[in-house]
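Notes follow the structure.
As you look at this complex, bear in mind that one protein chain is not there, while each of the others sits in place.
The chains carry the letters A, B and C, assigned in the order they are written, with residues numbered from 1 in each.
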Amino acid sequence: MKQIYLDYSATTPVKREVVDTMLPYFTEIYGNASSIHGFGQEAKSVLEQSRKSIAETINATPDTFYFTGGGSEADNWALKGVMRANRKKGNHLITSKIEHHGILHTCTALEKEGFEVTYLDVDAEGMVSLEALEAAITDQTVLISIMFINNEIGTMQPVKAIGEIAHKHGVLFHTDAVQAYGNVKIDVNEMNIDLMSVSGHKIYGPKGIGGLYIKKGIRIQNIIEGGAQERNRRAGTENIPGIVGFAKAAVMADENLEAHREKLIYLRDKLANGIMDVIPYAKYNGHPTERHPGNVNICFEFIEGEALLLSLNAKGIAGSSGSACTSGSLDPSHVLLAIGLPHEIAHGSLRLSIGDFTTEEDVEYTIESLKEIVQKLRLMSPLYDK
Amino acid sequence: MKQIYLDYSATTPVKREVVDTMLPYFTEIYGNASSIHGFGQEAKSVLEQSRKSIAETINATPDTFYFTGGGSEADNWALKGVMRANRKKGNHLITSKIEHHGILHTCTALEKEGFEVTYLDVDAEGMVSLEALEAAITDQTVLISIMFINNEIGTMQPVKAIGEIAHKHGVLFHTDAVQAYGNVKIDVNEMNIDLMSVSGHKIYGPKGIGGLYIKKGIRIQNIIEGGAQERNRRAGTENIPGIVGFAKAAVMADENLEAHREKLIYLRDKLANGIMDVIPYAKYNGHPTERHPGNVNICFEFIEGEALLLSLNAKGIAGSSGSACTSGSLDPSHVLLAIGLPHEIAHGSLRLSIGDFTTEEDVEYTIESLKEIVQKLRLMSPLYDK
Amino acid sequence: MLYTEKVMDHFMNPRNVGEIENADGVGEVGNVKCGDIMRIYIKVEGDQIVDVKFKTFGCGSAIAASSVATELIMGKTIDEALALTNKQVIDELGGLPPVKVHCSVLAEQALKAAIYDYATKNALTFKGLEGYDPDEDHHDHDVVDIEF
Partner (left out) sequence: MLYTEKVMDHFMNPRNVGEIENADGVGEVGNVKCGDIMRIYIKVEGDQIVDVKFKTFGCGSAIAASSVATELIMGKTIDEALALTNKQVIDELGGLPPVKVHCSVLAEQALKAAIYDYATKNALTFKGLEGYDPDEDHHDHDVVDIEF
């Protein structure tokens, strides 16, 4: 059976070119980048070259980009590191209700440590209100953390304006750009970003590698202490193959950004419009224009998301009901509740995310299959009586 | 020029079989293990299979082994996680002066949080005293963390006896087994180990993946919060290729353990004896018998370690002056100072670590080259007047 | 796979989907907020269940559990049907992930609710309904030890 992957927001396949770039670093140039000998110095040199390549894609200097074990670690580091290091300045953190759990659960942990967190509401399209944000700032506020692009509904926040407000009040601004990086052009300087989390496996790079941009001069504590790697800020033998692969993927994404966006937007709109045209009682979630180029998120009334996913999977189509890492949870998505959907509608959500290997035929087949599936499940549903 | 790698304790090449096992998970079975669809479930299944394989090598059940981004993360997690979660029980931690920086710098961070840390001395061969250990335990003691095998001088601690003492006093026992795993047989139950850190890249597996064994029922806080991965204990999209590679390397190491040890011990002794025979004013560090099968650590009087390493490197031989991750530091090794060596001798240290691809010729060539190099550097040294 | 082949079969090809017009008993359990509602219809002749149908809004295993439960009691006596446990449903499905055990409980409870409805309408009593309270909330997601 044909396999159609429409879950690029959960993770992407690693591109062939990326794997090829990584391979020599497993078996040949395998040195520890901290070693003085040739094996080590070769690794060190490619490490710094990779850092530079990635930094360039976000208009940062290499010494502001730190590698981590993924996006979640970067999120944890940014929030815990900045809040703990700036206790003297204040104990207040502002975020939104639709953040990834990497942010939200870190906030819960920080609350247990005595910090105060404001969770901003979003509107029906998933947008944070700039007025509400500004109003939430107190003289205790140290950090604002608002995600660049939401992983479930794809809404993109006005990051630059958020950073402007933060800086106007002398507050630091972190953004979780795990979904945005590689899908929109990011310039940390122009966009007033002080810290930014990114992850390799969302941009056709390897899993288990990510990074945190930290503007120069920011006080931040470590969360992983030990060796002097990453300028004494993140211990652990550097994952050179992962780093090299991440950098290759980042550069490829950056060079191809416009074509990638155009293609994704075309297919996304075709998919979303196609579904909305043929399936009644459906709601297209997220912002109509300010959204991830590949994100489609739709709620189908009267049916439940997991049943939908299983049925799609039986037809070879891989989708998601929202964020991958909360599957197994029985609660509906916190993001869909935050945009004001009632529980029963939120339960019927489907996220289809398009990527570089998606074809027009994939989209057509998906629309067709989805129509059948929704119809079948609705006929089984006690809530459906049309 | 021939390249001779004698720095297996810093990191190992990834074995061909390991890379081959990893490859499909980059480009084909690339799903997010938390996803419901086929791509995800395949990943999930290999994830759990890998966990099981690794757990079996240490005689643990799969639900006690958690993947991390490396050995340093595991060390940080064990210490911070246990101490913070057991504040009600006490605030005292016991460790040794020769731990890896992943432990020592974590201890410093914990001291800043208000915990008390006892750093045990070691004897001239790097051994912790069991009497001193027992005497250090107070009613506030929550955790003892003593490394299994030291990364610089190779000394192996009496882990089982340490665990026994810990348990006799109702104290938890963590061991950093990053250097031991794959080099000695470990049975966490028989050895009274409650928590244990391991790392992939020291056993011919990939970098950027490690793990923490946590016995059932132990209270431990997370250090990376977010998604529900790793049974809610360590967030972040699972690094499936890394995990698969780590498991493959672990199983290979376990199956081949006896032959590996025999070979390493034979070459190690040949190398150490060869050097001690032909170079005067040298001191063989560590324990004569209770040591890493591949570790040779020798101090050469009147010369400095970096100059030695550079000269070796110029002859194609990759060695280390101690721990890789402190290179760049100008201070002599804390381990060598802890075994009582004076600064000037500690500065002249060389660690050569043997691994599966080392040959008898490598060893012979190294002895010969080293003799020349030491002679040349001594003739340049103002301290040498023989 | 997340589910056994048996679960997938009953999910993809559910038996006895639909409604029974003028059913002798109808039971509905679950909660739309939790994303699961199960409704079971029974037709009774004498003490025998001669027809049973279901409609379910819920996850894959809820649908599979409904299907299996209706199959298990089709043609059985009321007393036999009342003896059905969620354990039997799980066994028949070849197992369910721990987090999905409650879906099988829903099936057991929906069936009991349908029989209770039949009993109430016909002023009958059954041993298997002793102590049964249709308003009790049998739907507690937290009782299962979530393992994943």
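Structure notes:
As a working rule, a residue touches a chain if its C-beta (ideal position, glycine included) is under 8 Å from a C-beta of that chain, and two chains touch if they have at least 3 such contacts.
Note that the structure is a prediction, hence the values are computed from the model and not measured.
The chain not shown here is touched by just one of B:Val117, B:Leu133, B:Ile303 or B:Ile367, and that residue is B:Ile303. Within the whole complex, the absent chain has one touching residue among A:Ala228, A:Ala272, A:Ile345 or A:Val363, and that is A:Ala228. Of the listed residues B:Glu56, B:Asp121 or B:Glu344, the one in contact with the hidden chain in the full complex is B:Glu344.
Residues touching the missing chain, restricted to chain B, are 302-307, 310-311, 314, 328, 330, 332, 343-344, 347, 379-383 (touch as defined at the top).
One rule holds for everything that comes next: only the chains that are shown with their structure count from here on.
Centre-to-centre separation between chain A and chain C, using Cα means, comes to 40 Å. Counting partner chains per residue, chain A shows two or more touched chains at residues 306, 310, 328. Multi-chain contact residues of chain C, defined as those touching 2 or more other chains: 2, 148.
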